[in-house]
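Note that one protein chain is taken out, while the other chains of the complex remain in position.
Showing subunit A:
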Amino acid sequence: MWRAMLTVSALELRTRLRDGTAIVIALVVPVTLATLFGLALGGDDPPLRATVGFVDLDGGEFPASVRREVTAAEELKGSVTLRDLPSGGEARRALDADEIGAAIIFPAGFTRSVGAGEGGDVTVLTSPRSPLAGVVAGAVVDRISAVVDARTLAVRAALLAGVPGERVKELVERNGAAGPALTLTGDPLAGGKVDLAVYYGSGMAALFAFFVVGASFRSLLTERKLGTLDRMRAGPLAAWVPVAGKAVVGFALAMVSVCATWVSGTLIFGSSWGDPLAVLAVLTAHVLAAAAITMLVAARVKTDAQADGVIMVISFVMAFLGGSLVPLHSLPGVLQAVALLTPNGWTATALAELAGSGASVAAVMGPIGVLLAIALGAGGLAVLGLRKGMLL
């Protein structure tokens, strides 16, 4: 059966290469558009503004020092605002409502615990919708962790050496282990910057993935019109062979398309999309979701011409709402929420997170999971529709 599937794939690939759709739609157009958008609009960073929630349940020196430092840091002026919140629950609510982009929560007794050499945990809440705030909060907490670790180690060493408890604090601070004073080194915003060329490049990649993979499922309807699909289905081969043969080619061409757009953007503009493995994982999940959605379209329409129209409309609507044509941060709040109803929205969010923070694949497992869920849901419905429409 695999040989039969490869036979279908080979013909599909040959047809796509012969009629030029593989080269034009998968490579020329997305790379050209991404480059033009990048040249015209890239280079400038999106507006860097973020509000970080600040929950101080401790009331001690540590939170106070952090507040002083963040407020005084030159790099953060005009960009980052701290908002005091009464509790962790309120911080989560504000984060879900996009009122804040991240939150730092100091638990009760934090300062005392660190002072006693017992260490302490600071909670950080982040949202993929505001990578900048997440980066700032992360930078602050990283610094806190370093201070806490140093302080805890020094206190334990002093206690082990037999220094009386009441003298430990004075001894430790006099000998250089930093106290609650916090210093932000470097530019904590550096990781939060995303070149607009990356936004537009990834947007074009996400948009054209639909067209490229959709063309293969559209050709299934062309085959039905030609009668060749019925000839295949009447032959001694499993029903899934024609669909799978075309799906493989559509998926492969779409992967080539998104990767070519990614590589060209990186080479032309020198801007990184983030950890390559994570980017590849996100793009793969996006192409799977696009494949399932376009397969669902092919399963529901009657003709290949209808499929063309519907796939075009769906692709552009999802691209616009999902931040592929206009960066998500430029959309009104309502549309930013609507974006998460589209695979493009999750893809844009994940790629912005990767490009902005330099995070690894673990940071975007959520969006990848959602994209795979979309692929499974739409794919399942598509299979039912294909059976009903005598395509499978």
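Quick note on the criterion: contacts are C-beta pairs under 8 Å (C-beta built on N, C-alpha and C of every residue); 3 or more make two chains touch, one makes a residue touch a chain; residues count from 1.
Please note the rule applied: contacts and distances are computed from a predicted model.
One chain of the assembly is not displayed; among "YeeE/YedE family protein", "ABC-2 type transport system ATP-binding protein", "2-oxoglutarate ferredoxin oxidoreductase subunit alpha" or "RNA polymerase subunit sigma-24", its UniProt protein name is "ABC-2 type transport system ATP-binding protein". Contact with the chain not shown here comes from a single listed residue; of A:A4, A:V124 or A:L335, that residue is A:A4. Of the listed positions A:M232, A:L280 or A:L381, the one in contact with the omitted chain in the full complex is A:M232. Think of the hidden chain as still there; on subunit A it touches residues 3-4, 7-8, 11, 15, 18, 226-228, 230-238, 241, 390.
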